[in-house]
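The complex appears here minus one protein chain, its other protein chains still in place.
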Amino acid sequence: MTTTTPRPAARTRTPEPGPRQPRVISFSQKLSRWDLKFSPYLYISPFFLMFAVVGLFPIGYTAVISFMDWDLVRNSGEFVGFDQYVWILSQPHFWTALRNTFSIFLLSSVPQLILAIFIAAVLDRHIRAKTFWRMSVLVPYVVAPIAVGLIFNAMFADQSGFINGILQAIGLSAVPWHVEPLWSHVAIATMVNYRWTGYNTLILLAAMQAVNRDYYEAATVDGAGPVRQFFAITMPSLKPTLIFVIITSTIGGLQIFDEPRVFDQFGRGGAAQQWLTITLYLYDIGWGQWNFGRAAAMAWILFVIILLIGLVNLLVTRSLVRDEGLHRELTRRQERQLAKTAKQNVKEDQR
Amino acid sequence: MSVGTSASLATVEEGIPTARERRKAGRTTRIRGSRPGFWVYAILGTVFLSAVFPLYWSFIIGSGDSTTLRKPFPWVPGGNFIDNALSVITNPAVNFWPALWNSIYSSFLIAAAVVITSTLAGWAFAKLRFLGGPALLVFVVATMAVPQQLGVVPLYILFSELGWTGQIGAIIIPALTSAFGVFWMTQYLRQAVPDELIEAARVDGASMIRTFWTVGVTAARPAAAMLFLFTFVGAWNNFFWPFIVLDRQNPTLPVALSLLQSNYFVDYSIVLAGVILATIPLLLLFIFAGKQLVSGIMAGAVKG
Partner (left out) sequence: MKSRALRRIGIIAGAATTTAIVLAGCTGGGTPTPTSSGDGDTNFEGVELTIATFNDFGYTDELLAEFTEETGITVVHNKAATSNDARANFFQKLGKTGLADVEGVEVDWFTEMMKYSDLVAPVPDDLKGRWLDWKEQAATDANGNLVAYGTDIGPQAICYRGDLFEAAGLPSDRAEVAELFPTWDAFFDVADEYVATTGKPFIDSANSVLQGLVNQLETAYEQPDGTIVATENPDIRAAYDTVVDRAIPIASYPGQWSDDWYASMAGGEFAAMLCPPWMHGIIAGEAPDVTGWDVADAFPEGGGNWGGSYLVVPANGANVEAAQLLADWLTSPETQIKAFNNAGTFPSQPEAQSSADLTGFVNDYFNGAPTGEIGINRANAITVATYKGEKYFQFHDALQNAITRVFDGLEDKETSWNTWVTEVSAF
């Protein structure tokens, strides 16, 4: 549906006749080209400089000690190659933890995202007392973990818990939250969703705010209802943010640690490892058994898992969300061509 | 509804009224169809009630006494909140006012630094083309996949070598950058800033930095506000690293308040009164950050 204003045949003309002026590249033009080529590196350097110091060092350290039998106190160890990795992969607890992690991840991420998108869409509307409604969704995220832990323990306790009390009052049997693996996952996923839905909602809301309102006006004029507008305008415009939310939810979801930790008084994932997640297992091996080499190996195994799942999710998201091409994805050459043409057009207009 | 791929610098969308045309037609405040009705507010009300419940619960327990936690939930506040809050503030083990100040300014510095570095880097990754850009972005995102639980060990070694343990700088420095922040600003700016605006500015002769200033910083405001808020809250509630690296005379608020639990028998009414006290500054910040969630911040910036 492109319409370029038809240009005269002048476009296909060869370069204008006449004496060719020698091209003098002015200093400001030089500066401008230098600006274009090197300034991006300046923009990213604050981040990378700091990161190299305080971000890379821990990662490198973790990588190195994962190949060693490391003593935290004496800060030394002997090289054991892949022994730690092999040990972990041969532990039944590891595979149980993997199962638990995936289960909790799915139970938490999927409802969370759907709910976050829905609530963000509602908050995006022209409502009264906007700031009040919008900020209230973040309250679960900011309440101190100890309070959230106490509340959820009070709700999900097997005998004296609030939820079981209600269930029994209406005649159903109590749910064994701390005994059955699946129920423990449901409880933990509920805690996770509760804490993080508001967070994701605000991320999506900020992105929705950036969508040009004109599109919605035009669509309304065209007769599209709110639901149609949502799927045709909002979702495609949100694609980069959706990718962001899905990737960060994946990473976060596979690293869930705080909620399983406070789910019982011991923090080790249950007597039969019913809700032991990988990160919790990692923490127990590192800070519980003081075997940092093994814990480091597990961290890297988890890293690989996250990369794989993240990649899968990215591909799925990309294909699911139609990209309406609001922002062209052109090659460099096409863009340069476009810029050149644009400049010429402007010059021609000025003649 | 696809978008025209016109090569001109005209409006992005064909048929979308330009600003001038809109003004001619008479500005309408209707954005997307009908004014939100009952159901919208019903949904909002439900969300609000369930979101605010933990705060309310903490307040109820915090206004009771040591037995309130284990009794059936009273639903109405007891009368002790002021007393409990005062005992938190005056508890000698809890250095309340120094801890509060430490938390405020360290969280502020961290959030500000993260927003600044992330916006700069995000702008570059989103809108500038440079060698190694995509690869570096992937690298940044990948670093988020390394669990942080072990990070305390090498960080502590680093900071004790530098002799910075016990000082608030040890809290601030490791948190100044955030891969999450960079990724967030990148994706947001990718979506929120039309390329045409940049081209227009460049054609007008703006340097990269001016383009960034006029286009990028303006567009980034809602996202930057949210990033500031999230980072501030994360830094505020962080316990483990401050616990390890600071000493008890110079703590942050969560570390200080955790001392309320140092007993065989813990009086949770006091602990939760402390939780409420620690949450109030965050709620104040909500108001400021929330006002930055302004829609259409780039509206009218696309000129005909």
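Letters A and B name the chains as they come in the text, with residue numbers starting at 1 for each one.
Definition applied: a contact is a pair of C-beta atoms (placed from the backbone, for glycine too) under 8 Å apart; a residue touches a chain by one contact, two chains touch by 3 or more.
On a predicted model such as this, the values are computed, not experimentally measured, just so you know.
> Which shown chains does the chain we cannot see touch?
It touches the following shown chains in the full complex: A, B.
> Using the touch definition from the top, which of B:Pro36, B:Pro77, B:Gly166 or B:Pro281 touches the missing chain?
Residue touching the chain left out of view: B:Gly166.
> Using the definition of touch stated at the top, determine which of B:Val40, B:Ile89 or B:Ile116 touches the missing chain.
Selected residue, touching the omitted chain: B:Ile116.
> One chain is left out of this view; which of A:Leu31, A:Ile166 or A:Ala271 touches it in the full complex?
A:Ala271
> Which subunit A residues touch the hidden chain?
Against the missing chain, subunit A presents residues 72-75, 91-93, 153-154, 157-161, 176, 178-179, 264-266, 268, 271-272, 287, 289-290.
> Since one chain isn't shown, list which residues of subunit B touch it in the complete complex.
The list for subunit B reads 66-67, 70-71, 92-93, 105, 108-109, 112-113, 116, 152-153, 156-157, 160, 163-169, 172, 213-214, 217-218, 240, 243-244, 247-249, 258-265, 267.
We take it that only the chains that are shown with their structure count from here on.
> What residues of subunit A sit close enough to touch subunit B in their complex?
Residue positions touching the partner: 1-5, 31-32, 35-37, 39-41, 43-44, 46-48, 50-51, 54-55, 57-59, 61-62, 72, 75, 119, 122-127, 130-148, 150-151, 154, 162, 198-199, 202-203, 205-210, 212-220, 225-226, 229, 232-233, 237-241, 243-244, 247-248, 251, 255, 257, 279, 282-283, 286-287, 292, 295-296, 299-300, 302-303, 306-307, 310, 324-328, 332, 338-339, 341-343, 345-346.
> Over in the complex, which subunit B residues touch subunit A? Could you list them?
Answer in residue numbers: 1-9, 12-17, 22, 28-33, 35-36, 40-41, 43-44, 47-48, 51-52, 54-55, 57-58, 69, 73, 116-118, 120-121, 123-125, 128-130, 133, 136, 140-147, 149-151, 153-155, 157-158, 173-174, 176-177, 179-180, 182-184, 187-188, 190-192, 194-195, 199, 202-203, 207-209, 212, 219, 222-223, 225-226, 229-230, 233, 236-237, 239, 254, 257-258, 261, 268, 271-272, 275, 278-279, 282-283, 286-287, 289-291, 293-299, 302.
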